[in-house]
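The structure under discussion is supplied below as structure tokens; questions concerning it will follow.
Here the complex is missing a single protein chain, while all its other protein chains stay put.
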Amino acid sequence: MTQAPFGRRRGVLASIRKVGAYHLLEVVDRGGPDPEPGQFYMLAAVSGWGAGTDERPFLPRAFSCMGGSAGRVWFMLEDIGPGTHRLARLQKGEPLWLTGPLGHGFRMPEDGRRPILTGGGVGVPPLVMWSQALVERGARPTLQFGFRDAAHAAVAASFDTVQIATDDGSVGHHGLVTELLAAELHRDPHATVYSCGPPGMLEAIRRMCLEREVPAQLALESGMACGFGACFGCVVPLSGGGYARVCVDGPVLDATAIDHVPAH
Amino acid sequence: MTQAPFGRRRGVLASIRKVGAYHLLEVVDRGGPDPEPGQFYMLAAVSGWGAGTDERPFLPRAFSCMGGSAGRVWFMLEDIGPGTHRLARLQKGEPLWLTGPLGHGFRMPEDGRRPILTGGGVGVPPLVMWSQALVERGARPTLQFGFRDAAHAAVAASFDTVQIATDDGSVGHHGLVTELLAAELHRDPHATVYSCGPPGMLEAIRRMCLEREVPAQLALESGMACGFGACFGCVVPLSGGGYARVCVDGPVLDATAIDHVPAH
Amino acid sequence: MSAVDFCGIELAHPIVNGSGTFDAIAAHAVFGDALLEDFPFSAFVSKTITLAVRDGNPPPRLWETPSGMINSIGLPNKGLAGYLEHDLPKLAALPVPLITNVMGSTAGELCELVAACDGQEAIRAIELNVSCPNVKTGLDIGADPASLAEVMRAVRPQTAKPLIVKLTPNTADVALVAAAAEAEGADAVSLINTLRATAQHPDGSGRPWLGGVTGGMSGPAIRAVALAQVTAVAARVSIPVVGMGGVQRGEHAAQLLRAGATLVAVGTESFRDSAAGSRIARELDRLEAR
Partner (left out) sequence: MSAVDFCGIELAHPIVNGSGTFDAIAAHAVFGDALLEDFPFSAFVSKTITLAVRDGNPPPRLWETPSGMINSIGLPNKGLAGYLEHDLPKLAALPVPLITNVMGSTAGELCELVAACDGQEAIRAIELNVSCPNVKTGLDIGADPASLAEVMRAVRPQTAKPLIVKLTPNTADVALVAAAAEAEGADAVSLINTLRATAQHPDGSGRPWLGGVTGGMSGPAIRAVALAQVTAVAARVSIPVVGMGGVQRGEHAAQLLRAGATLVAVGTESFRDSAAGSRIARELDRLEAR
């Protein structure tokens, strides 16, 4: 697991562009080590971080990295509230606070299982990074991305071999990406599933893999204040009872370790 | 007294330029009536009004107008804290919240007295507006502006007949503008003094005019939350005892009505 | 707008002002009749009136805090006689019912104030500000159920008009105090008043900035505390509750109403926008229409 430098540090926005419903941010992170797929960062704008709706944001926000090396890190974010809104309006050259890379990323499939990467919405970025790493390591991942509509699916256009599902059917399969996964597992269950996305999708995939005894690694999202184990806010219930902290014990956790993926 | 439209309204920054230490803002105020010299507005940026030092600003800030007619109002502000800092960084076309024109402005001199306008720092803008009004009404005001240094005095360069004093002597009289006033009153005390500026200067002028029985109208500054009489925060002690609200009873008050100009 | 019955008084909508955060007489002078044509509150609550004239605290009286402010105004007012003579006639002419807020440091003072208000037809309800220190215990009257009950027993008989007890948040269990008010005949309770707070002079000397040394914090910073206290009180008493504390928009008012409040008061936001009351009432109406 790549360790994060202690303390928040300043990054600079190198570029920002909108691809359909998402904003792709490229951040110059001079002091930063290279992140591993599935790790995340806590981000905040240096100036104007507050005074949005309800005087928010105040706490930093968590974002999986979509790629990162040689002092550059990429993020893909959707503007859904005051924090993502402020970040989406960052100008080239503006400074931002970074802590990371944080958490445990994905682990290679065991006993030769083929990797299936099933993501939804802003769950796509870590899977993009993981698929590249898998290819570099000689694996041939199957990618399945689910989106609400064409605007959200636009970001996946640049991938040639990806199965797309959209809720409104405007692109690819008209339905949930979990249906694509079911078909894929039906075809060949000797796989390891890697998933990231909204809680409803993760919970469905957790159950599906449990029933079919298919190993699955879920990259979870949870309300976070710190991202490095200090607040005990980001918990997920464990199948063995009690809670784990998504930020330090995850965000990638074995599906079998989790009692259920909380949706709130 | 020009009455303010009820409620805050949106203005748009038409232009902003720096003149030495000050920022000159021109605001398009379509719905607004023409302000009178000595009146002020409560201003706030529509976006990013907060999250500065100590998460401020929150409340709107008071600014005398330096001029205003046909839906345009001018302000001159010094960046001294989170509120003025945010306003000084407004971009052309950015919206801001306006309430005003507020308060009672200057009144013409009585019994033919000659007007002497003695201002200090950000006390200059209302006197600039008042001097223009006086000239339009056939009076010939004497202007005396005091500044800390050349950077602050630069704004007065565009005035031909103005006596300048600077604390550091870099421009004009090396000393306080109150010394210029003393000389002027010594020369011909049949005058009405109009003054606006830091509390120390106003208090000195109040005493000087009291001793010499010269009528003086002081445009006061005070901590304000509302600007329209709702909070009772902006008080000044009256010579007859009790307090007056600077925002609704002033900001221009007769020097004799005031017990002393509080400095804090 | 959904009309509201509050202690028998018919109000056009649930949004009123918090005492001491709007001066209808001054605002009318500043804004003219536009204020009356679109009066921002469905009822007007006067600034706290005391028996004697009070100048209020020496300046400075204000300090800006993260997402809020501290005030140490010190209840300046014309006193009972001055209020009845100078302010009441004008407030009675407002287009909305008048609620008068009164404070006394002893039960006797409060009785005199309440009795005087009882005699004024234009005063539709009386709000007791019990956030003032009880001379004996040093605690605020409203901070301790026993001292509040004692005061209420003296005050209640003075009037048949609706009596609203305005509670202080600076206490261990606000619901306990609310229950005591209800038990002693309060017709309604209103909360929260400001949170006790202070500020030091920026010169680094450590001396207080506020002339009154300490003051009360208000605005968005206290909203989540207000929601918790209003929720606890509304769950404990069956009399109507007026909820306030950091309300800036319709959603915040809706939350207090969902927590069980009957009316919502807007205070600090009016300093930022003199027409905040009517804006919030419109936003609330749109939310409830859904």
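Letters are used for the chains, namely A, B and C, taken in the order the chains are written, and counting of residues starts over at 1 for each.
Here is the rule we go by: a residue touches a chain if its C-beta (ideal position, glycine included) is under 8 Å from a C-beta of that chain, and two chains touch if they have at least 3 such contacts.
Just so we're clear, the structure is a prediction, and the values are computed from it rather than from any experiment.
By the touch rule given at the top, the unshown chain touches A, B, C in the complete complex. Only one of C:40, C:104 or C:220 touches the chain withheld from this view, namely C:220. If you put the hidden chain back, the residue from C:17, C:65 or C:100 that touches it is C:65. Listed for chain A, the residues touching the missing chain in the whole complex are 3-8, 44, 50, 54-60, 97, 99, 102, 222-226, 228-237, 241-243, 245, 248, 262, 264.
In the full complex, the hidden chain is touched by chain C at residues 63, 65-68, 70, 138-140, 143-144, 170-173, 195-200, 204-206, 214, 217, 219-225, 227-229, 231, 246, 254-255, 258-259, 287. In the full complex, chain B contacts the hidden chain through residues 54-55.
We take it that only the chains that are shown with their structure count from here on.
Across the two candidate interfaces, A-C and B-C, the one carrying more C-beta contacts is B-C.
Rounded to whole angstrom units, the spacing between the C-alpha centres of chain A and chain C is 48. Within chain B, contacts with two or more other chains are made by residues 50, 55. For chain C, residues that reach two or more other chains under the stated contact definition are 67, 220.
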